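The complex is shown incomplete by one protein chain, all other protein chains being positioned as in the whole.
Let's turn to chain A:
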């Protein structure tokens, strides 16, 4: 149920993001979802790709500061209140969401939301117990 996300440290200077995407592109690695959290000096690029381990190796070899982070990908109904319904299940269990971002799943009408939480196993159990669909890594990579 755990999805591997690439986290890449980028200084805020031109060409760095382009370089990452270039390396991935040259190696036929497809980006499924991405988000950037930034400050004035640096940003953290978060990526879901089809081949996370390979991407990690390639970026590492190019001297990027990169890590693989465990996240969960949850299917969220693409209608008003859809995300709220998912979050509501986690709320009573004190599961703190460090960050999240969304992307659209092409195969269905639903959205996919990527969560980063501290207690990942516990969160997965709560979500599945509540009938929410948590995607497997292999499934997300091949979307």
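Everything below uses one rule, namely that contacts are C-beta pairs under 8 Å (C-beta built on N, C-alpha and C of every residue); 3 or more make two chains touch, one makes a residue touch a chain; residues count from 1.
Throughout what follows, contacts and distances are computed from a predicted model.
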"Zinc ribbon domain-containing protein", "Phenylacetate-coenzyme A ligase", "Nitrogen regulatory protein P-II" or "Phosphate transport system permease protein" - which is the UniProt name of the missing chain: "Phenylacetate-coenzyme A ligase"
Can you tell me which of A:2, A:23, A:44 or A:102 touches the chain that was removed from the display? A:44
Residue touching the undisplayed chain, where the options are A:27, A:67, A:108 or A:130: A:67
For chain A, the residues touching the chain missing from this view: 5, 7, 9-11, 16, 37-39, 41-42, 44, 46, 63-65, 67, 69, 98-99, 116
